[in-house]
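Of the protein chains in this complex, one is absent; all others appear in place.
Letters A and B mark the chains as written, and numbering starts fresh at 1 in each.
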Amino acid sequence: MHDVIASYFPVLVFGVIAVGIAGAMLGGSLLAGHQKPYAEKTSAYECGFEAFDDARRRFDVRFYLVAILFIIFDLEVAFLFPWAVSLSHVGLFGFLSMLGFLGMLTVGFIYEWCKGALDWD
Amino acid sequence: MTALVFYVFATILVLSATMVISARNPVHSVLFLILGFFNAAGLFLLAGAEFLAMLLIIVYVGAVAVLFLFVVMMLDIRVSEAREGLQRYAPFGAAVGAVLFAELILAFGHWRIAPAIDAVPHLGQAAGETNTAALGDLIYTHYVLLFQACGLVLLVAMIGAIVLTLRERPTGRRQDIERQHARTVADTLELRRLPLGRSVRELGGFARPTSYSEAAAKGSYDPHAPVLSDESRGE
Partner (left out) sequence: MIATLSNFLFHTMLGHVVLVALETLAVLVPLLLGVAYLTLAERKVMAAMQLRKGPNVNGPFGVLQAFADAIKMLTKETVIPSGANRFLFLFAPFLTFSLAMVAWAVIPTGNGIAVADINVGVLYLLAISSLGVYGILIAGWASNSKYAFLGGLRSAAQMVSYEVSIGLIIVSVLLAVGSLNLNDIVLAQRHVWFCLPMFPMFILFFISALAETNRAPFDLPEGESELVAGFFVEYSALAFGLFFLGEYANMFLMSGMTSILFLGGWLPPVGIAPFTWIPGPIWLIVKILFCLFCFIWVRATFPRYRYDQLMRLGWKVFLPLSLAWMIGTAGFLMATGLLPHQGVS
């Protein structure tokens, strides 16, 4: 088990250095630039008028639907990774069990296609 | 050394979990939740389960938390309303919490970590085998019924999501790609030799559709369709 942790140690060092570089760039810009904010400059961008209200509002339910469908298909892909690696061990039975699994999801996929869940206006 | 790393991850995990429920801003809560997921992935790594660690990030951080963020971002939460709800529901919440806590104590009182784990023959990793392959060897053969049940759960989730969110409310004009590709010149363009002084309409007109409703792709917005009011839509 110890070598598993050891193989991730460079990832940690790499991450620290990368984060350091990005932070230094952002911080350097904050220090180097001449900051002079005033109300007009810091108001939200609009086409020449004051913003009517807060920008964080409700939006189309289709965005949620896409996020939910993505979770489902992401899980499907997650199940495929160990299968792809061990297909030579699990043989025909494993292949067929995956076909059954994918078949069920394909039924769902056809359902959502026919229902128009994948259409955007 | 390993123990030290474990305690670092575990401490941050517990702290960020606390922040999830105590942060004022719901978006901050979700971001702390993500931090918590990362530390949980770190704990998986520490146990040598690298596949599960990566999967935790891909599925929970990369997909589930994105949905949470979507939902939370459009919430227009006012702190006073949240306070009002808190006072009203506090007794119920406390009661449910107390019951759960009592049950947890009962459960932990008899906790033993899988005493028969070594006796299970099919578990365990062959020498040099990655834990991804070890998982794969089991899921699709030994636990095939559970695996199929997972597929069924996902199917139900998919259909449920569509039934709950999809409303037939044509608001835009859609495109029927197949029909557009199948269009030929003969469908849309017609050349007529017009005698002087007579109009096209007298000769039978163009072959193109006469109204928008006829030409629009299925499910498009139709200006002539009866308008449904919000009440009659049947929420």
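Keep this in mind: a contact is a pair of C-beta atoms (placed from the backbone, for glycine too) under 8 Å apart; a residue touches a chain by one contact, two chains touch by 3 or more.
Nothing here was measured: the structure is a model prediction, and the numbers come from that model.
Trainee: Quick one: which shown chains sit in contact with the chain that's not drawn?
Mentor: Across all of the complex, the chain we cannot see touches A, B.
Trainee: In the full complex, which bits of subunit A touch the chain not displayed? Write them out.
Mentor: So the residues of subunit A touching the unseen chain are 4, 7-11, 13-15, 17-19, 21-23, 25-26, 28-30, 32-37, 39, 41-46, 51, 54-56, 59, 63, 66-67, 69-70, 73-74, 77, 80-81, 84-89, 92, 95, 98-99, 102, 106, 109, 113, 118-121.
Trainee: Spell out, residue by residue, where the missing chain touches subunit B.
Mentor: Touch set of subunit B with respect to the missing chain: 25, 27, 31, 34, 50-51, 54-55, 57-58, 61-63, 66, 69-70, 73, 126-130, 132-133, 136-137, 172, 174-175, 177.
To be clear about the criterion, only the chains that are shown with their structure count from here on.
Trainee: On a C-alpha centroid basis, what's the spacing between subunit A and subunit B, in Å?
Mentor: It comes to 11 Å between the two C-alpha centres.
Trainee: Touching residues of subunit A toward subunit B in the complex: what are they?
Mentor: Spelled out, the residues of subunit A in touch with subunit B are 1-2, 4-5, 8, 54, 56-59, 61-65, 67-72, 74-76, 78-79, 81-87, 89-90, 93-94, 97-98, 100-102, 104-105, 107-109, 111-112, 115-117, 119-121.
Trainee: Which subunit B residues qualify as touching subunit A in the complex?
Mentor: Interface residues on the subunit B side: 2, 5, 45-48, 50-51, 55, 58-59, 62-64, 66-67, 70-71, 73-74, 76, 130, 132-133, 135-137, 139-141, 144, 147-148, 150-152, 154-155, 157-159, 161-162, 165-168, 170-174, 219, 221.
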